[in-house]
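Right, I'll just put the structure down here and ask away after.
Removed: one protein chain of the complex. Kept in place: all other protein chains.
Per-chain numbering from 1; labels A and B assigned in written order.
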Amino acid sequence: MFAYVIRRILIMIPTLIAISAITFVIIQLPPGDYLSTLIAELQSQGENVDTAKIDALRAQYGLDRPMIEQYLVWAWGLLNGDFGFSFEYQLPVADVVGDRLFLTLVLNFTTIIFIWAVSFPIGIYSATHQYRWGDYGLTFIGFIGLATPNFLLALVLLYFANVWFGTSIGGLMDPIYIDQPWSIDKALSVLEHLWVPVVVIGTSGTAGMIRRLRANMLDELQKQYVVTARAKGLSPLKTLVKYPLRTALNPFIADIGNMLPQVVSGSAIVSMVLSLPTTGPMLIAALQSQDMYLAGSFLIFLALLTVVGMFLSDLALAWLDPRIRLGGGANR
Amino acid sequence: MSSARRGPVPHYVNKAPFDPNVTEVLTPEQERYYMATQWQLMWWKLRRHRLAVISGAVLAFMYFSVVISELLAPYALSTRNTDFIYAPPQGINLFHDGEFVSPFVYGLDYELNMETLKREYTPNPDKVQPIRFFCFGDEYKFWGAFDGSFHIFCPAEGGTLFLLGTDRLGRDILSRIVYGTRVSLTVGLFGIIISFVIGIVVGGLAGYYGGWIDNLTQRIIEIIRSFPELPLWMALSAALPVTWSPILVYFGITLILGMLDWTGLARAVRSKLLSLREEDFALAAQLMGAKPKRIIGRHLLPSFMSHLIASATLSIPSMILGETALSFLGLGLRPPITSWGVLLTEAQNINAVELYPWIMAPVVPVIIVVLAFNFFGDGLRDAADPYR
Partner (left out) sequence: MKDRLFLQAAALVLSAFLALSSGGVAAYTEPPILAERVEAGELPPVGQRLPLTPRVVDFAKRGLEIGKHGGTIRMLMARAKDARQMAVYGYARLVVYSPDGFELIPDILASFDVDEGRVFTLRLRPGHRWSDGHPFTSEDFRYWWEDVANNEELSPVGPPTVLKVDGESPRFEVIDAHTVRYSWSKPNPDFLVRLAGASPLYIYRPAHYMKRFHAKYTDEKTLEAAVAEARQRSWSALHNKLDNLYRNDNIDLPVLQPWRIDSSLSSDRLSFVRNPYFHRVDPEGNQLPYADEFLFSMANNKLIPAKVGTGEVDLQARYLRFDDYTFLKQGEHRQPYKTHLWRTAKGAHLALMPNLNVNDPGLQELIRDVRFRRALSLAVNRREINQVIYYGLALEGNNTVLPASPLHDDKYQTAWASFDIKAANRLLDEIGLTKRDSRGVRLLPDGRPLDIIIETAGESTEQTDVLELIHDSWLDVGIKVYSKPSQRNVFRNRIFAGETLMSIWFGVENGLATADTSPADFAPTTQQSLQWPKWGQHFETGGKAGQAPDLAPAKELLELFKKWRASSSTSAKREIWRRILDINAEQVFTIGLIAGVLQPVVVSDSLRNVPSKGIYNWDPGAHFGIYSPDTFWFDPTAADAAADKS
């Protein structure tokens, strides 16, 4: 077990290096750089731009250096905890991201809990009542969320939340609370706004989870020991809960690693549409304006989170499922 | 009780000749079952899953409609009615003044409210416009090559038929959805083919050879999966040269979607291969001198092809949704190409939600197709292992 852990950690390092290199390349892929995007934008708005000054700026920001050098500078900074400088905000990246991180975590965490809470009962019910109308109906509902494009659903829910409940449009709380310290009212306001993004993002994730849970449960319920237990008179509920359920919990743990990037990326678009003060819209804007360090550092941070998350979920799985610990591998 | 017996115990003896193979004679149904091929078994099992069957039928219809889009749509793709901008959907009526008439719509009267600058349409009960069936209407070029003007149904002469209303240029939304089907449904298909091929090749190599190839592919897969897909999409789409024609951009998008999707498939292939390569039949093939390619392709793969197909089917919806998301972000397909994603992006504003909700109609086919693929894929997967 210990050797397994050490090995996994050691493997994570080259993975992260590769991720950082790829991220950097990806950010640079679109033609031009931050300054040329900026110039084009300013000039098309009719503002005067002194191209000579921009060239001086380019040298100043180091955008005229070869790509390799820029990458190394950035990577070295990352290792030192220096996430770089955002051109758009003219602030260090850590300052820009820091403010939003808390709310992002709240949003993603709530979404994951929502996914679990919804898919768990539905998955179990579907597995035990296979092919009946209840099965169809519930999976249908679970799938509707998956099938609807997030951005449209978000806009529609937002509108109706405003018309029916008077919730203010967009944002994670009423505008008056934005700069105020935390209080019960502020928390309530956040809850009031939170349900729209959580429902929108969460419903896409529930479908997959329901399906996995259902499949695993079905697998287990067919096994000999279940039949034996029933034949021997164990109550249906106990046969359900005591063993099959515990095995079926497998995907919940195993999929945290899977869910993280999905939730983060799904929440990015929805956050953008709903104008939430989370890191998603900031990331998208940074990618569009090629704010190199902001986008790059944040992506690395996300990737790091995911890799660590997957590692932790693998650990949890190994601890939970002796079959994996003893060699054999999870059949995902 | 008396233990003495009088005479032989009466029991029934069948006079028919004894056939030693009797236990092995099968009833016709059983015979069919045991002699059926793998695919037949799958089909029978699939048929039991009613939802999958319905979904399959829906999908078949939609893909068929891709072939005859021009005939299905009441209007041609670029037809504009500048007199009917943002017209609401016209309902089909059957009874006029209490009498049964063929399906018809009421003509629309138009007025511009100068105060709110809103176009107001009211159905006019005097203008009865019967729908024509199998008629000649708007001209089009069938698949861009053949001229034609035959439609399955079209508006009355000089009338209008906006079953789902019109958009801001006066284009019929139903027609645009029908034409958009062509792009949206095929994007998923091509993307799936690409990811299928990559997934099988990579997964096959990793599963069969194991060792460092396996390790390397595992790491690569891990790297790709730990990326949030959104920035990857954005960056790759932004890298597509804008000088490309719309068709090339379209293929570029399918390529991107496919390239980021193969990891799940590769993992499934790999794990299956890892277990299957120890099987006797694989060993036998190896001993007989078959090359690895042949072993993988001819012996190992077919045994779980059904699983693969099921997985692939379940990935198509994410491609369709991915296309809509990319259009929304302004990457991917853009007007003047018509796809559901493009149509939905145009509906993505508060005006559409409050004032012209019919503009959001393209979300319905998206939902239907995604659900259909999901249920069909589920059915396929359930049916995929018929020997269980």
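Please note the rule applied: contacts are C-beta pairs under 8 Å (C-beta built on N, C-alpha and C of every residue); 3 or more make two chains touch, one makes a residue touch a chain.
Note that the structure is predicted; figures quoted are calculated from it, not measured.
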Report task. Have a look at A:272, A:287 or A:318 and name the one touching the chain we're not showing. Result -> A:272
Query raised in the report: Which of A:4, A:116 or A:159 touches the chain that is not shown?
Result: A:159
Report task. Could you tell me which of B:103, B:125 or B:335 touches the chain that is not displayed? Result -> B:335
**Report entry** Of B:57, B:101, B:216 or B:355, the residue in touch with the unshown chain
**Finding:** B:355
Report summary line: Residues on chain A facing the left-out chain by the touch rule are 30-32, 36-37, 40-41, 43-48, 50, 52-53, 55-57, 60, 82, 85, 88-92, 95-96, 99, 158-159, 162, 168-171, 175, 178-179, 272-275, 277, 281, 285
Requested in this report: List the residues of chain B that touch the chain left out of this view.
Outcome: 78, 80, 82, 85, 112, 115-118, 168-170, 238, 242-243, 330, 334-336, 346, 348-351, 354-355
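Assume only the chains that are shown with their structure count from here on.
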Query - Euclidean distance of C-alpha centroids - chain A vs chain B, Å - result: 26
**Report entry** In the complex with chain B, residue positions of chain A that touch it
**Finding:** 11, 14-15, 18-19, 22-23, 26-27, 29-30, 131, 136, 140, 143-144, 146-152, 155-156, 159, 207, 211, 215, 222, 258, 261-262, 264-265, 268-269, 273, 283-284, 287-288, 295, 299, 302-303, 306-307, 310, 329, 331-332
Query - Contact set on chain B toward chain A in their complex - result: 48-49, 51, 219, 222-223, 225-232, 234-236, 238-239, 267, 271, 274, 317, 321, 324-325, 328-329, 344, 347-350, 353-354, 360, 363, 366-368, 370-371, 374-375, 378, 381, 388
